[in-house]
Structure formats: structure tokens, C-alpha cells
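Of the protein chains in this complex, all but one are displayed in their positions.
Take a look at subunit A:
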Amino acid sequence: MKIIACYSNKGGVGKTASAVNLAYAYAQSGARTLLCDLDPQGASGFYFRVKPSKKLKEAKFFEDVERFTKAIRGSDYENLDILPANLTFRDFDIFLSRMKNSRSRLKKALQGVDGDYDVILLDCPPNLSALSEAVFKAADHIVVPVIPSTLTERTFAQLVTFFDEQGLKAKKLKPFFSMVQARKTLHGDTMARMRKSYKGRFMDTHLPFSTDVEKMGVHREPTMAFAGNRPAGKAYQALWQELEKRT
């Protein structure tokens, strides 16, 4: 099982869209996939028409196993389940440690119903908090969308510095350029500069700026599901393929 986090310390960069589409791509490839919506402002669950569950909060007195398994919702796509956004930090910490321990009761309960996961995707809130630190430790890979502009260039530099300072493995970071507008010279220049200074770290695939990503809110489906053959859909597919190769 691998854990992949989608994270950005800046909001509005296409983080939730990449989490949703990557989760969809993994599930379509046959991997049993769980998408955890950790961002209270995020909309992973919304895009899959899953209403937030009240159970997790209400059911504190249940065993962890029951609380978590009951909170998970099946999406309308094969192999893809959602854990809706209402985990507290403590819940999330417990959840991840249970998922990583193959002998935990949660793991066994999931295996028992043929529902254990090959991939867990985390859609994280855009800040540097105790939660994000836990994510950085638990995740095997951290996918970071970066808009090629001066401001996000600085935020990404901050993230790398944070990793170095905290003794975290910067190798886990898998940044890619997001919402790229090919006609903007600024975007082109920034991408070239950043690829040079973070040699080999950025993914080759970049996501074009596209209304098909925004339209996810209208369709309430992943871009790949309703626009698989259009540039944005194809780019997510390529992003997944490259990620598979690199991880």
C-alpha cells in the first residue's frame, strides 16, 4: 500500500482537482483506492456527490475500527472509496497509523470485506500545521501543484526549506506545474527557471489552465470522467502515468 498526499501551502492551485483525478486514475487502473478528504474547505467529497458523514463525530464511543469503516463511502466508480472531510487531527493520526500497520484491526476488517486499499490519496488543507506535518511523515510521496508565477515560486521554496529544517525527506516531494497558460511568457520563464534550480524534481507533465477543471463542480465528476479526451483529461492521465513510473 502506498500513501500519496496532494499538498500545497498555497490555496487555489488545483490541489483538490489533482487529488480527485489521480484517485480516479488509480481506481481505473484496477488499484483499490481510498481518497481521504482532509481539507475542510476542500471539495473532494463534493465532486463525488458524497455528503459529509456525521457518524465519525457522533460515534466517538465506538471502537476505532467501526468508526472508520462506517465513515468510508463507496463512490460511483469501481475500486474508489471516499473518506469524507470531518476527521479531527487526532482521528487522522490514529487512522494513518492503523492503515500502516498490517496487523491492526482496521486493516484486518478492511481485508475481511475485500476492501483493503492499494493506494490512499490524501487531499490536505493548505497550511503548515500539525496535520500537514503528520501527512509529510506518513506519506510516501507528496504531490505539489505549483502555478508558475513568482508568488508560488516563493511558496514552494518555503516548503523545501521547511522540509530541510524539519529533517523531512525532500525526496518525497513530487511537484508539477499547474494551471499553466502557454501564451504567458512569465509562465514559460518561471517553469524553465524552476526546472533548472530544482533539477529533476519537477514532473515532466504539466496541467494546462482549463475550464474542464473548473467544470468538475458542475458535472460533479472527475475531469477524466467527463473530458477524458480533452487536454486537461489527457494531462491528468499523463500525470498519473508519470507518477506511477516515479513511485
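Convention: a residue touches a chain if its C-beta (ideal position, glycine included) is under 8 Å from a C-beta of that chain, and two chains touch if they have at least 3 such contacts; residues count from 1.
As a convention for this text, contacts and distances are computed from a predicted model.
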From "ATP synthase subunit a", "CHAD domain-containing protein", "Phenylalanine--tRNA ligase alpha subunit" or "DNA-binding protein", the hidden chain's UniProt protein name: "CHAD domain-containing protein"
From A:11, A:40, A:74 or A:231, residue that would touch the chain that is not displayed: A:74
From A:13, A:50 or A:203, residue that would touch the chain that is not displayed: A:50
Interface with the unshown chain - residue positions in subunit A: 48-51, 53, 70-74, 76, 81, 113, 115, 220
